[in-house]
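Could you have a look at this structure, given as structure tokens, before my questions?
Apart from one protein chain that is not included, each protein chain of the complex appears where it belongs.
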Amino acid sequence: MTGTGRASSTGRVLLVLLMAATLLPFVSLFVTALHPAGTYPSGVDWPADPQWGNFARAFEVARLGEFLKSSVLIVLGVVPVSLLIATMAGFATGHLRMPGGRAVFLLFVLGLTLPFEGIITPLYFQVRDLGLLNTRWALILPLIGLYMPFSVYWMRAHFATMPHELSESARVDGVTTWQLFWRIHVPLAKPALSSLAILLFLWTWNQFLLAIVLVDDPLQRTMAGALGAFQGQWGTDIPLLCAGSLLILTPTLVVFLVFQRRFVTALLQGSLKG
Amino acid sequence: MSRRTRTSRPIGPLLTLTLAGALAVACSGPGGDAGPGSTTAAAVTSAPTCGSAPVTLRGYFETGFPMAKALTDEFTKQHPNVKWDVREDQFAVITQNAPRVLADDPPDLMRLPQLSELVKDGLLKNLDGYARWFGWDKWPPGQLAQLRMGPGGRPRGEGSLYAMGLNFSMTGVFYNKQLAARIGMTTPPATLAQLDEAMAKAKSAGIQPIQQFNGGATGGLAFPLQDLMASVGSPAPINDWIYQKPGATIDTPANREAAQHLDRWIEAGYFAPDVNAVDYAQMVSRFVAGQGLFSFNGDWESANLDKQMAGNAGFFPMPPAQAGAKPAAMSAPLTVGISAKAAHADCAAVFLDWVATDPKAREVAVRTGGSHPMGPAAAPLPPVAAGTVTAGTLEAATQVDKGGTAMDFIANATGAIYAKSWTPQLQKLVSGEQTPAGLLESVQRDYTDQVGS
Partner (left out) sequence: MTRPSDLLARPSTVPGAPAARRRRTRRAGWTLWLFVTPALLFYAVFVLRPIVLTVQYSFYDWNGIGASRWVGFGNYAEVFTDPELSRSILNAFELVLFFSGIPVLLGLVIAATIRRIATSRLALVARTVLFLPQVIPLVAAGIAWTWLLSATGVVNQLLSAAGFGPASKAWLGDSATALPAVGVIGAWVLLGLCILLFLSGMSKIDPALYEAARIDGAGAVREFFSITVPSLRQETGVCVTVTMIAALASFDIVYVSTQGGPGNATMVPGLQIYYLAFSQREVGLASALAVVLMALVLLLVLPIQRVSREEES
């Protein structure tokens, strides 16, 4: 029993240390953000005269409101469409046996491990030729395509677990394939869908490479891209940069804390089932 | 599992079609027909103007320097129909973005890095027509030489005009007067040996001799290195190299001596131990805070130093190795160009002419920018208080201008030479991974790769 007790207190200490290490960068950002603009504070030193005004100034120069709006628009452009078409594809390849379904699925699997850097160059010229550079469409359309392998993979795995008796009996009642999909299977897929929605939201929100290459105007970018632009412009004023970074992080953190259970489940779900 | 695999049918026609569509990219190479090469000058036959209808000029300037903003604000005050849509980034970001932005998202006015490649690809407007109309070609030719380029971007220094300056900067050595007094340095060093001596004294007095930047994508040791090159050698061969004259090389005996001299400074601990992590703004902040006797920098910082270290900052041009020789200095226009695809090229040209000729604008160039304004030799200089850094740099600029010992920056030799060669090589020199001779050899190799010989 004593062995267990000791092990558990070692565990506690370790866990606390781990949390401290995880939180350290955030604390450092916060404390640094309170120093006078343009200075180079050293380490974590609580400033003699905390400059809370830095946050107000960062809010103003970072145009946080506009960044938020842009990111939300991009997320709204990417997530619903991706969910719909990935669910349709996952349904057809995972639940109903379509001719060539396996080949299609393998084609999608091919894209699962693709590093975005691999195709960013042609993507740039393609988006330019479509006349979409510097618009939100330059992010929305490619991202839908880039997230498709994972989304289809995910939804297919869900539909593969659905009992076929369900569809068989519906068929007997004479429903069409679309009705079978929309009325019966989509409602049942809600947990898988909401997890996928969270993942797609997060990846879109945090997408950086596409944002800096395809969109120059930070007001048309994702949040991560906007942060990149903020650093490009204000990176030389450390306290302001820290304040701006924290502000830009806040919406994500709030969404995460509100939906944390779903977030954690979504991110861990795969292995939990395995 | 196995049953499923067997039942897989021949690939559906739609799939084949999609794949074929994806694969059927042009069999010929990418890219259009032969590139446009450099743009040719369009003759300007009537006065370029901003008109009277509302116009929004798109600008892309360097962040951290208030002059561009001051100028655009003043221009709008005088031309109320002109509004600005300005984007700002750090210079390293601008350098990365320049070709892409000029080609695909053309601003009217843009702060430019090195020009050769941009001209070669036809991304910049040929300004000869404007130059003739406004009479820019009657200014002292040295002011615009660096912005002139032969067909295809080579050689530089002559040919058509592809950019303009907002002002004309001057570099040298800034020093902290209080710290100088502590080591008994009462007058600026007149020779390289005296400079070395002052640094040695500072070091033994526990004062950081040099505050410089060399971190990230910006190898700031290029400043002292080039100053040393000019100090032990002469500016002419350096300029030939920068202008891509045939056969020019940076790996000369004099330059090797300069690189070795720089290496001795590194070895002696004259630079901060974390110099490879210090960026430009941090260097300025440290110098202002009194953490360094010298700093190799340019007059774009003069106005700021006059404000933040009033009376305590001094300036001298890099002293020559030989007593009595003329001091040389890097000096270059703050380069701004007009995109070949700019929507309001005429108005942008009007702005550039206005910057050089309007009295208010010239005052901004000096007071806010700290540098010598562009323009005709006879144009009056705005008065500057004596004893300020700004007065010191303006005085030095006149001296170097007269002596004909101005150089462009070695970082401007080719579009990629700074980011790809100087910066990493200088950082390696600091960390001891590169030798002085190896540094020059390596840079020369990259240069030859990029421009041919």
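Letters are used for the chains, namely A and B, taken in the order the chains are written, and counting of residues starts over at 1 for each.
Basically, a residue touches a chain if its C-beta (ideal position, glycine included) is under 8 Å from a C-beta of that chain, and two chains touch if they have at least 3 such contacts.
All values derive from a computational prediction rather than experimental measurement.
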Could you tell me which of B:Pro99, B:Gly150 or B:Gly403 touches the chain that is not displayed?
B:Pro99
Listed residues A:Leu68, A:Leu96, A:Ala170 or A:Val186, member touching the removed chain
A:Leu96
Contact partner of the left-out chain, one of A:Leu34, A:Leu199 or A:Val215
A:Leu199
Hidden-chain contact residue, picked from the options A:Ala86, A:Leu193 or A:Val215:
A:Ala86
Of the residues B:Gly216, B:Gly290 or B:Gly438, I need the one that contacts the missing chain.
B:Gly216
So that we can see where the missing chain sits, which residues of subunit A does it touch?
4, 7-8, 10-12, 14-16, 18-19, 21-26, 28-29, 32, 40-44, 84-86, 88-89, 91-93, 96-101, 104, 107-108, 111-126, 141-142, 144-154, 157-158, 160-165, 168, 177, 181, 192, 195, 199, 202-203, 205-209, 212-213, 223-224, 227-228, 231, 238, 241-242, 245, 248-249, 252-253, 256-257, 260, 263-264, 266-274
Had the left-out chain been drawn, it would touch subunit B at residues 1, 3-4, 12, 14-15, 18-19, 21-23, 25, 29-36, 92, 95-100, 103, 117, 121-123, 214-217, 273-278, 415-416, 419-420, 423-425, 427-428, 430-431, 433-434
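Just so it is clear, only the chains that are shown with their structure count from here on.
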Taking each chain's centre as the mean position of its Cα atoms, how many Å separate subunit A from subunit B?
39
In the complex, go through subunit B and note every residue touching subunit A.
4-5, 7-12, 15, 19, 30, 63-64, 87-90, 93, 97, 101, 104-105, 279-282, 285-286
Complex contacts: residues of subunit A adjacent to subunit B
38-40, 97, 99-104, 107, 125, 128, 133-134, 216-217, 229, 232-237
